[in-house]
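As you look at this complex, bear in mind that one protein chain is not there, while each of the others sits in place.
To keep things simple, chains are lettered A, B, C, D and E as they appear, and every chain counts its residues starting from 1.
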Amino acid sequence: MMATRIFLLGLLPLICYLALPSHASNLQDFCVANSQGLMSGQACKDPKLVEANDFFFSGLHLQGNTSNPLGSKVTPVNVAQVPGLYSLGISNVRIDYGPWGLNPPHTHPRATEILTVIEGTLSVGFVTSNPENRLVTKTLCKGDVFVFPVNLIHFQYNVGPTNAIAIAALNSENPGVITMANAIFGSNLPISSDVLAKAFQLDKNVVEYLQYKF
Amino acid sequence: MMATRIFLLGLLPLICYLALPSHASNLQDFCVANSQGLMSGQACKDPKLVEANDFFFSGLHLQGNTSNPLGSKVTPVNVAQVPGLYSLGISNVRIDYGPWGLNPPHTHPRATEILTVIEGTLSVGFVTSNPENRLVTKTLCKGDVFVFPVNLIHFQYNVGPTNAIAIAALNSENPGVITMANAIFGSNLPISSDVLAKAFQLDKNVVEYLQYKF
Amino acid sequence: MMATRIFLLGLLPLICYLALPSHASNLQDFCVANSQGLMSGQACKDPKLVEANDFFFSGLHLQGNTSNPLGSKVTPVNVAQVPGLYSLGISNVRIDYGPWGLNPPHTHPRATEILTVIEGTLSVGFVTSNPENRLVTKTLCKGDVFVFPVNLIHFQYNVGPTNAIAIAALNSENPGVITMANAIFGSNLPISSDVLAKAFQLDKNVVEYLQYKF
Amino acid sequence: MMATRIFLLGLLPLICYLALPSHASNLQDFCVANSQGLMSGQACKDPKLVEANDFFFSGLHLQGNTSNPLGSKVTPVNVAQVPGLYSLGISNVRIDYGPWGLNPPHTHPRATEILTVIEGTLSVGFVTSNPENRLVTKTLCKGDVFVFPVNLIHFQYNVGPTNAIAIAALNSENPGVITMANAIFGSNLPISSDVLAKAFQLDKNVVEYLQYKF
Amino acid sequence: MMATRIFLLGLLPLICYLALPSHASNLQDFCVANSQGLMSGQACKDPKLVEANDFFFSGLHLQGNTSNPLGSKVTPVNVAQVPGLYSLGISNVRIDYGPWGLNPPHTHPRATEILTVIEGTLSVGFVTSNPENRLVTKTLCKGDVFVFPVNLIHFQYNVGPTNAIAIAALNSENPGVITMANAIFGSNLPISSDVLAKAFQLDKNVVEYLQYKF
Partner (left out) sequence: MMATRIFLLGLLPLICYLALPSHASNLQDFCVANSQGLMSGQACKDPKLVEANDFFFSGLHLQGNTSNPLGSKVTPVNVAQVPGLYSLGISNVRIDYGPWGLNPPHTHPRATEILTVIEGTLSVGFVTSNPENRLVTKTLCKGDVFVFPVNLIHFQYNVGPTNAIAIAALNSENPGVITMANAIFGSNLPISSDVLAKAFQLDKNVVEYLQYKF
């Protein structure tokens, strides 16, 4: 997994500078992101040099390390790992959950997610927008599939003492993640504690304590 | 404002049942939502019966009532108020802020927002997605304009003892709002306090207190 | 699986008559296909009646029956099985392969596919468009992921004596399948044997024999 | 040609009331507009009843009647004539030009046009948007092709004493036409002559004379 | 205002050369146009260097100079002024109208407009496409909102002896403007006076006089 992470960190800055055209595949069979050329105006790899490895990723059978406070680990397979996904509008992830592990409330700003439970039991849910803010929730077992509509806050919680595994697909090659706790209480610079105290009806001391932790 | 509200409540349920086609305007000059016909398969008002009032709203010069805990009030002008906006992909709002009033952290799942300050001084900001979670923030005065990119958490805070007014446009006729505090701590059903305590690293008692308040 | 099939046959005709708006989710949190209302102009289920089961499917851990000439079986999880997928632009499938089983050359007219090998070893490939018609191919093992770009002819072949399993996601809730052999030699009505003999440079007797078999 | 006209007049009102989803073809092979069912919520014809005639039009070899003040005639082949074009995003027209006949300055609000000269010689042009307002112009002969980008004002003028013929395709099944002279001077109700006199720096008497003629 | 204008003139040529991808925001939080890098293949500003000023504009409270023949002035806030709007699909403008000032008949080829009257009284209207060419018109007062659907010819006319002010939003970061009088009678090169005389049923002398003036 370490290698994957390093690759991610290495490629993503290059991609982030580019105006990624989401519909390049409307005009070509594919457009493989060119790690050398992304900054030089040659957005797609020369199709003659494209190879099967541009559409390939290895290692999704390997367990993610869930030794962290949340007890979960996401292994991504998106355009940062598979340059052939560029402009094709899909990606996936493996999610490992330790006992009572949590993939905490978050949104994907650019994708709907379809999740399949490979092992274990998960309590999952999403919340609809204002004014209802309805929680749509279900306990999932092995072989169950659940859908999290684009932009809605959702989570998965391992409600058992054994590990759980899910594979989830998202309909963007770079779906993005906004983890609620991190974005609200852990932003860099911090949001004014006046704003957060008023928004969450929390004492300013509690807000500042949360900001200290995240 | 009362009349607008009632109209909103009356029309929105009808619209919500429909599969709103976002690009109907690609094939016609316009498609006015037909309040009588929305449920009967006649999605657009007969163009012969369309009139200027279908594209019209009155009252955006009127002050919104900010006597509420947050001290702010949003007056919407979207497809629920102006049926001619249906399928045209734009809407706007007036936002009133009492002294120290807050439009609390929220996202619009379907729109970027461009806000113009008409009166007063606002501290505004948005937070980028993982892993940076960077706060991009600015203090705005009368005549200043600021942009909140689609799906990012953002807020406006009246940093002064007088009223403030903004007009903001959004590039969807039904942009939606997800208020963070309400969706996380005020959902119906509540999200398990185990999940929220772990996600926000809060004591379960604090979570349950917050859930009680929202 | 039988139940799933029956549900598929029951719902699909209703959905097929509708002009499915692919971007309804641009204007609402979601739009659950309403099995009762699809024909009556009420395209989305009343959001108050939406429940978690609308976003749920059960049984993707169950082995598909590969006792057929091709030795493979696709179990779909798309809008016909999960009405909440309507307008959200994603779906998935489980594919079972018996020993030397083949998912034969086919296209998805409305989706790119990302496939993850759960068990076994697959030889996979896709062919680029004219004039290159280049085969991009790879042998995949457990935990490997491969991408098949939208509209390109592709296949998976179990190159071993044991069963293989894959889970694949597609970025359409109704991606469609065109199996080359069936569409060319098994259409109803048949394509003129003159046309096929000339196109494939086959003897007309061979063409007619193939048409008889498909 | 008379039959075509009548069909157009008969079908268009039905179609106009519908919220035509421009991307229905993203989710189905096709969606044939159902002339009986358009008003009843069954937007696509039952695919079992679809026939080749739904994708067919006859008569584009017939000369249009150019005995009118402009000396030109457009014969359309769009979704009003060919219901199978519904949601597929293309259409075409035959244009006949008498000697010195003019297809006057107009825009297509929803389509780019690619025109092929079948017979004769045409002077054609389009004007770019503000601030350049540049005329891009060319004289075309038999076999020449020219492109008019979406939304730009364009025209074709038969610069010769014989008939001319063109076939043009547009990338919308309902591209729409706004003829400048008619929309400006011939609208119903008329635009205030104060507005037009100021905009075109014309004497109000001239404006009112033009409004009388259109 | 002078500074804004110069910035507009300085940046626009750079932007115009680029193939602006309208949906870059589908794959990133945002893509700030990089004034130095636009020509060098680095389409988006390095996100680490993005700052609040990239999403900011100042001065929309300042009165535009209406001392011109039409008596109106448009102050734009689009991607030329606010590089952070790049790919986000929205912009706005302030419009000042002197007494009896006119924003003359024009179209926006890439945007619907929603206009809010801040001060004064405006007679506004738009004209539908062929064959109806119906004028949809309304007199607006302070606080009134009106919608001009994409691509339709529209205008605003100050029907009073005092100044009027409007703020309008458009759902494109570069909506474009085609002023009818300028594009038809003031193009560079001029459209043949034969064409215009026939199209508008004007004497060629009148056409040439108009072309002289524009």
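Here, a residue touches a chain if its C-beta (ideal position, glycine included) is under 8 Å from a C-beta of that chain, and two chains touch if they have at least 3 such contacts.
Note that this is a predicted model, so its numbers are computed, not measured.
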item: Shown chains that the omitted chain touches within the full complex; value: A, C, D, E
item: Touch criterion as defined above, residue of C:L49, C:L62 or C:V206 at the omitted chain; value: C:V206
item: Per the touch definition above, residue among E:P76, E:P109 or E:P149 touching the missing chain; value: E:P109
item: Footprint left on chain D by the chain that the document does not show; value: 25, 29-30, 47, 50-53, 55-62, 77, 82, 84-85, 88-92, 111-114, 116, 118, 128-129, 132, 136-138, 140-152, 167, 169-171
item: On chain C, residues whose C-beta touches the chain left out of the figure; value: 69-70, 102, 104-105, 107, 109-110, 123, 125, 127, 129-130, 132-135, 137, 150-153, 155, 157, 176-192, 194-196, 198-202, 206, 210, 213-214
item: Missing-partner contacts on chain A, residue numbers; value: 20-21, 23-24, 26-29, 31, 40-47, 86-87
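The rule is simple: only the chains that are shown with their structure count from here on.
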item: For chain B placed onto chain C, the superposition rotation in degrees, Cα atoms, nearest 5; value: 120
item: Homomeric contact chain D-chain E: same or different residue positions, threshold half; value: same
item: Intercentroid distance (Cα basis), chain B paired with chain A, Å; value: 25
item: Multi-chain contact residues (two or more partners), chain D; value: 20-21, 23, 40-42, 109-110, 176
item: Category of the chain touch graph - line, ring, star, complete, other; value: other
item: Interchain contacts, given as pairs of chains that touch; value: A-B, A-C, A-E, B-C, B-D, B-E, C-D, D-E
